[in-house]
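The full complex has more chains than appear here; those shown keep their coordinates.
Lettered A and B in written order, each chain numbered from 1.
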Amino acid sequence: MIPRYSRPDMVAIWSPEQKFRIWFEIEAHACDAQAALGVIPKDNAAAVWTAKDAEFDVARIDEIEAVTKHDVIAFLTHLSEIVGSDAARFVHQGMTSSDVLDTCFNIQLTRAADILLADVDALLAALRRRAFEHKETVRIGRSHGIHAEPTTMGLTFARFYAEMDRNKQRLLAARDEIATGAISGAVGTFANIDPSVEEHVCAKLGLKPEPISTQVIPRDRHAAFFAALGVVASSIENIATEIRHMQRTEVLEAEEFFSKGQKGSSAMPHKRNPVLSENLTGLARLVRMAVVPAMENVALWHERDISHSSVERNIGPDATVTLDFALARLTQVVDKLVVYPQHMLDNMHKFRGLVMSQRVLLALTQAGVSREDAYALVQRNAMKVWEDGKDFKTELLGDPDVTAALSPAQIEEKFDLGYHTKHVDTIFTRVFGES
Amino acid sequence: MIPRYSRPDMVAIWSPEQKFRIWFEIEAHACDAQAALGVIPKDNAAAVWTAKDAEFDVARIDEIEAVTKHDVIAFLTHLSEIVGSDAARFVHQGMTSSDVLDTCFNIQLTRAADILLADVDALLAALRRRAFEHKETVRIGRSHGIHAEPTTMGLTFARFYAEMDRNKQRLLAARDEIATGAISGAVGTFANIDPSVEEHVCAKLGLKPEPISTQVIPRDRHAAFFAALGVVASSIENIATEIRHMQRTEVLEAEEFFSKGQKGSSAMPHKRNPVLSENLTGLARLVRMAVVPAMENVALWHERDISHSSVERNIGPDATVTLDFALARLTQVVDKLVVYPQHMLDNMHKFRGLVMSQRVLLALTQAGVSREDAYALVQRNAMKVWEDGKDFKTELLGDPDVTAALSPAQIEEKFDLGYHTKHVDTIFTRVFGES
């Protein structure tokens, strides 16, 4: 995570201020529950809430931690400075540090997921808009980077929409996985704290109680969470790669938006680089690299070891901040992408009708020509196009062996683009529920 | 995938015979749909089904492929040899190879998921049985590999159960993701084939039609699938690691089952190695290594490039076969794990009551002793245990400063294991719905 690739809302989730705020809420709600059980005095629990609107002094907490070498104790000491040692003396009773740390981490991930979901929604809106805008904008479909059959730019946007919509579902599932909390004590037995405290805190903070925890919340949840981010990132790479291809000098079917004032744009109009999409390709690698360490974190020793912690202190902010930035950047790229329909047609016609050779071949055989003869007929006309720069349809219309099997109208029909776009509405209805 | 770590049912899914069987079904069902549309004669469609019970000759198909260098064409040629060229001439009409290949791959992955789900069910049953068996078998809980507070062996099994139950949900979601088919032609536009063919084939084969495909089914689905396998594998590593720790010479709280006849077992009774669990640790790495390449496969060029294919030809069988084997092996290990409750108690008492020092400390402060004094009291008695081998409870009972604050009964109570197990039923009810 570096400022260059960060947005403030997601960064804020991972700020020390925000972390201490969440810690406070966990502790304060736990006090309420303990008071309800009669374990601690109601007045003390109430007094803790006087810190509700306080600003926690991060520098002061750091200062205390430098002595105690324990972040939760440092925070509690500072809290005591705010609410008074009398109110503070029952805070954290029966709890273990991980109760606070793990519940907080899951709250942060849950909130991060909420931002990512909003990001995806914005991206979906842009993809949808562009899909309908270019529903009928014909371009050549390519397999292996080679011209195959016509498709439309709208279908390209529509498939990215469908893919991102699946990612939305994956993020929702990931959010659901991670939205748990645990207040279960040193080894998860609730020996020193009643399960109702966990239930209360979780209810207040929008979490489900972790059905069974040890000292920590089980890390398979986090592995699944970061794996979902990795899939989303891979889809971003997918879209970015398409745009990079479209913007290649020789293809030039689309360009990232280039602001008028941007230096060099008009003196070297050929030199507009898809740097945002290239950047997205790299960002995808960054998000994806969190997946394997998150999976390595699952196998903790017995009721916990702390090997996961340093990993999560990094990948927690890094992966979410980077993915948030990437989704927002991609949304902007999609939203403002300059599409060149004429270039699409020019490219499709680069080999003067040859992309239709397969349809002609099929038509000849269906008209009763033997497979071998049909092949030879197509081949001799195709070669004139490929080697001598002729137009395929013209050649076919001028070849008596071809016209003996197919009428001029039938030949014309093979070059009709409508043949290829006739099911676009069907597909749009599948994807968007309307066309 | 090597025979040593393979089971026949999963291997069968990936056999050439099975693949050709699936290809046949896709083609034959597509013929039916085409006939229903009137695109091809009904008789021809019916005639294709004469190959229904035929054995496809893999060697013969390989022979043809050596000439045509195209696997689907080789298969279709062989099919023609079986059903006759007349019946065969309408097979595959309007379809592209990927329609067959991708739909088949997803069927294979779906069936693989079904086996994995059955594997997980068997593992869940074993974990549940062992959890209830050892619900009250007390052992020391450990954080950082160091004794913390008592827990029970049943809780250990129960948390593995809960984790695997989450994995079951992940596998179900992954199965759902991958259970799609596509018969949409060269670039996914249905130019040469009606969408109703896709719908018919999918319905017959238990798939949903892919809402929008290109030449291929989008690979974010597969990335999510293999990511789910990676999470399951990481959980296997988690359980295996616990068992390996339990079987360490110095811990010896459990052992993998060791058959009577197994060489060396009784002459060197101390040398029983947790080789199955160690093996599972390695197998987890093997399954996990499919995750990143599957994610790298997502960004195909335009309507498809074939870079994903070689990856999937390997990780498809490898990851599913290895995970199937690992789940079955783990089930056996769990099912037959030899548990040593007495060793658990012995270990817990290794430091003669010191694990209860925190409870005593807390009790002293709650009895009104200042935090500093309480700490000093516990410390001086703890040191006698640690350095001189004394018993903690005995020392406390003999320390007048301690007994001034706590009655002998109160001290005794601090060493009561029931304190730690009182919520086991609560947790079991959360996990299993009963206790």
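Structure notes:
Note that contacts are C-beta pairs under 8 Å (C-beta built on N, C-alpha and C of every residue); 3 or more make two chains touch, one makes a residue touch a chain.
Source: prediction; values computed, not measured.
Sequence-identical chains in the complete complex of this entry number 4, based on the file rather than the 2 shown.
Here is the rule we use: only the chains that are shown with their structure count from here on.
Subunit A and subunit B have CA centres that are 25 Å apart.
Subunit B contributes residues 141-145, 148-151, 155, 158-159, 162-163, 166-167, 170, 173, 177, 185-192, 195, 209, 211-215, 218, 220-221, 223-224, 227-228, 230-231, 233-235, 237-238, 240-242, 245, 281, 284, 288, 291-292, 295-296, 298-306, 358, 362, 419-424, 426-427, 430-431 to its touches with subunit A in the complex.
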